[in-house]
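Please find one structure pasted underneath; my questions will follow.
Note that this complex is displayed minus one protein chain, with the remaining chains in position.
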Amino acid sequence: MDLLPSDDQTQIVDTIKSFLAGEAPVDRLREHGAIGNPDAALWPKLGELGFLGLGLAEELGGIGLSASEEMLVFREFGYHLVSIGIFGIVLGARVAAVAGDDALRDELLTGARRVGIANPRGAAAGPGPDAQDYHLFEAADASLVLLVDEQGAGLLAREDFVDIESVHSTDSVLTLERARLAADKPRLWVARSADNIHSRALMLLGAYAVGLGEGARDMAVDYAKIREQFGKPIGAFQAIKHICADMAMRSEAALCQASFASLVMADGLPDTDFHAVASKIVATEVAMKNAAANIQVHGAFGFTSEANAHHYLKRAHVADLLWGSLREQRERILTFPTPA
Amino acid sequence: MDLLPSDDQTQIVDTIKSFLAGEAPVDRLREHGAIGNPDAALWPKLGELGFLGLGLAEELGGIGLSASEEMLVFREFGYHLVSIGIFGIVLGARVAAVAGDDALRDELLTGARRVGIANPRGAAAGPGPDAQDYHLFEAADASLVLLVDEQGAGLLAREDFVDIESVHSTDSVLTLERARLAADKPRLWVARSADNIHSRALMLLGAYAVGLGEGARDMAVDYAKIREQFGKPIGAFQAIKHICADMAMRSEAALCQASFASLVMADGLPDTDFHAVASKIVATEVAMKNAAANIQVHGAFGFTSEANAHHYLKRAHVADLLWGSLREQRERILTFPTPA
Amino acid sequence: MNLDFTAEDKIFREEARDWLQANVFKERRPHGGEAMRAYDLAWQKCQYDAGWAGVSWPKEYGGMGLDLTRQLIWYEEYARAHAPDNHLCFVGLNHGGPTLIARGDEAQKRTHLRPILAGEKIWCQGFSEPNAGSDLGALRTRAVIDGDELVITGSKIWTSHGHLSDMQELLVRTDPDAPKHKGISWVIFDMKTPGLELRPIEIMTAPNHTHFVQCFYDEARVPLANVVGGLNNGWSVAMSTLGFERGTAQIKDQIRYAFLVEQMIERARARYGSEYITHDELGSRLAQLRADMAAARAMTYMVVSRAQHDIGGSLASLMRAMVGDVQQRVRRLAFDIIGADALENPEDDDWVYFYLRSYAQTIAAGTSQIQRNIIGERVLGLPR
Partner (left out) sequence: MNLDFTAEDKIFREEARDWLQANVFKERRPHGGEAMRAYDLAWQKCQYDAGWAGVSWPKEYGGMGLDLTRQLIWYEEYARAHAPDNHLCFVGLNHGGPTLIARGDEAQKRTHLRPILAGEKIWCQGFSEPNAGSDLGALRTRAVIDGDELVITGSKIWTSHGHLSDMQELLVRTDPDAPKHKGISWVIFDMKTPGLELRPIEIMTAPNHTHFVQCFYDEARVPLANVVGGLNNGWSVAMSTLGFERGTAQIKDQIRYAFLVEQMIERARARYGSEYITHDELGSRLAQLRADMAAARAMTYMVVSRAQHDIGGSLASLMRAMVGDVQQRVRRLAFDIIGADALENPEDDDWVYFYLRSYAQTIAAGTSQIQRNIIGERVLGLPR
């Protein structure tokens, strides 16, 4: 039993870290302008480095590593605020692979195509959007759209949606559209029994949220060390120090749970669903809390586009609302039997 | 419009303050021993000073002051951790007065008799205690028991309960029994339409909880000023200072709402029920939070019977659970129309 | 203790209500730029022309000179009528103007007060500096006396609507050798002064609209006569201004937030069903906020009550800390009630925008940390 990355895993982490530090510094979002992001340019490079098929079995055209390596890499994607379009491609390639469309699979693994993400807008009860209403993320320039739910995962064509309408995204560096699902069924579909892509999506989103929370934590701690007030660094004041300590504590909890969840999934243990949901619950709450705390540590500066702090807050809310919010995940986690 | 006590009201407050400082210092609970309290000895003295019929109309045998004076006095009762038997007597006298039993009313107003309090144990749903199951507070030596609910308020004889069984009280300075209500109806009953004793009970319990929260706040602040650690008073550390500041902020909110609620009640305005419930919600939460914070400020010392800190915590939970907890009051406050 | 209003007060309330009902602007406020400025000034002028401007200001400077109870009544009616916020006029009406009234000389009052009330001049603030944060004493923008002028060089940041303003209340260091909190002066600064340059700062809620600007002063010249409260007295003058930041005017916000909570209850019931929401986690938070909003209002009444008796002062910090906390929770809950549609941030006034803005709100009224230091030290007497 060992929750720390092995030497091989550390090497993978170092590779993706240095790739993203060079190709995707967080400042890119400010330089790129207010709307959208340049991350689609990363996909072919990530494909070349093998990161898009990392957790896919070799016989399915992937690198053949486990859910744990995927977890470690998605944590870095979150840390660097990589577009959530990355979920569309990595999980989309898995759908294609398991569904047996090898040509599409191989194309997706090269990073040559973009895959948007469909997220349901319908409420559990009451009026408002219904079950056919979706938000599409990062789908404006994508021909394919990924749809994941508890029954399985599928790929649709953009044309399978109608009444597509561009809306302002709360996280303005992600493109967002409203759309209505018009197709009876996805072009490709992988049932939960064939491959539990839903739990993998939640687990990876949890890992991504771990990275978000760590990014916000590090930004706050760095600032608390250099910013001076009343003659000393603000990190020397207990009020600020304890905010930072809480951020670190929360991030540790989220990372440990994400690591554990990935191992349970890699081993195909019965509690895979439970730990994936637990990981998403813990990590998205941490991401939201750390993002808010980071803004607080930065004072007025934290609220501006000049600081990157607001990106973490907005992305954390996206991570929360994607594939079922805290509210829904909490209802869900009570439905599982007692974990081992 | 003026939320501050008038000169007359201040005089009443000063009188009860100095009475309780002399007759009921918080230390009495420690000296008295672990179980029970000596507060029944206060009732005749309070009766003589007119505090038991303060808010009862003159034509009903009382002093003829308003709900505001009652509020101010019950705040002091809470501050000094006076036994909640005081509610039994003051509200019991009101029941007797409105129901027309003048002899009993006058006897109760002298403080010569004790009145216990019945609190329902039944859950809203599920197995467990049912609607006839009650806790009786401070009723061991009382021949009468007060029962208050949304329909009205009544007095029962102790004999109206069966299967009486003494149990350990979480707040060990209050006597507690389990009992089953065997009577069809109380001996005396005042329907809500005749006099809204239920809302008065909640309002006064809110005022009492204000006092509890203030007692805990003052105890913590006093300690933070004198207790030294690492060479300075612990109140100089931001972590402790901010805990105290939050206590003060919460107490101010609870006091203001209690004052407002008492005035709305005194004026017979339509939002009387709303503000009474709001007052109980705000004040009992403040009492519980301040009590816990006080223990935290005191460190290990706060947990001992030598410090009085634990009394505030336990009494705050009693105030919460009496006549419907936060949980029930929150459900209830959503049922009122928008207040003016 | 009483909730009574006099017969005269009641008549006043009716008059205010009638006038507001007839005159409140029905058009939506434009979202930015000159159109927004014109809207705010027009609404201020409308009130001034009808004699309803400056409720707390002395009559001799065009105000109404109302006592606190009447001010409370006015703001309650103002909020109930859904009258527009004073937005761009805020600094002039709530900071600059009150400071001049308290500390300005007669000439300064005569020149500057009436244009604020009449909707002719927009004021902005020039307090914060890039490396000073909440610590005003650390400010470094220099002002050197040259004859009967001050020559100002330096920079200010977080100036709301600086690009749409006419005048600025500006803090500058006039004596570099004095200790930190001495040697500062409070100056009336004309935004058309040569040597001033503005740079917009983008904020997270509205990437397309400028809200904050950074101001750069390069030997900008201001008459010495524009110093308010005496040279090197700026710290004490600024402290009196900060005290005004939240006066009775904030009763408006209270009532608006209370309205919002009621709207949220409706919206939650519509979305999730009435029975459901009663027992729900969202319902529990809504219920707690309903109670807390009542308490926040009562706290504001208490601030007014204390002021009537000339007591209070630092006690108002209790209300500020509580209100800041409650309002942030309201905004977060509004966001949560929307559900997945919180992914959208429409241009028009909306709960998502509102939630994101709440992060700036907490900061604007002095960070909660500093507020809690004030409570700890000034209210509770804990050691520094």
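List of remarks:
When the chains are written out, they are named A, B and C in that same order, and each has its own residue count from 1.
Here is the rule we go by: contacts are C-beta pairs under 8 Å (C-beta built on N, C-alpha and C of every residue); 3 or more make two chains touch, one makes a residue touch a chain.
What you are looking at is a predicted structure, and each value in this text was computed from that prediction instead of being measured.
Summary of contacts with the chain left out: across B:V95, B:I240 or B:L334, the touching residue is B:I240. In the complete complex, the residue from C:D9, C:E149, C:E262 or C:D280 that touches the missing chain is C:D280. When the omitted chain is restored, the residue from A:N37, A:Q229 or A:S262 that touches it is A:S262. Contact residues of chain C toward the unshown chain are 276, 279-281, 283-284.
Chain B meets the missing chain through residues 34-35, 119-121, 123-129, 135, 167-172, 176, 178, 227-230, 237, 239-240, 292, 295-296, 299-306, 310, 313-314, 317-318, 321, 325, 327.
On the side of chain A, touch with the chain left out of the figure occurs at residues 1-6, 9, 68, 221, 224-225, 232-233, 235-236, 238, 240-242, 244-246, 248-250, 252-257, 259-260, 262-264, 267, 269, 274-275, 277-278, 281-282, 285, 327, 329-331, 333-335, 338-339.
By definition in this document, only the chains that are shown with their structure count from here on.
On a Cα centroid basis, the chain most remote from chain A in this structure is B. Should one ask which of B-C and A-C has more C-beta pairs in contact, the pair is B-C. For this pair, chain A with chain B, the centres built from the Cα atoms lie 50 Å apart.
One finds 39 Å separating the Cα centroids of chain A and chain C.
Counting partner chains per residue, chain C shows two or more touched chains at residues 369, 372. Each of residues 237, 239 in chain A touches at least two other chains.
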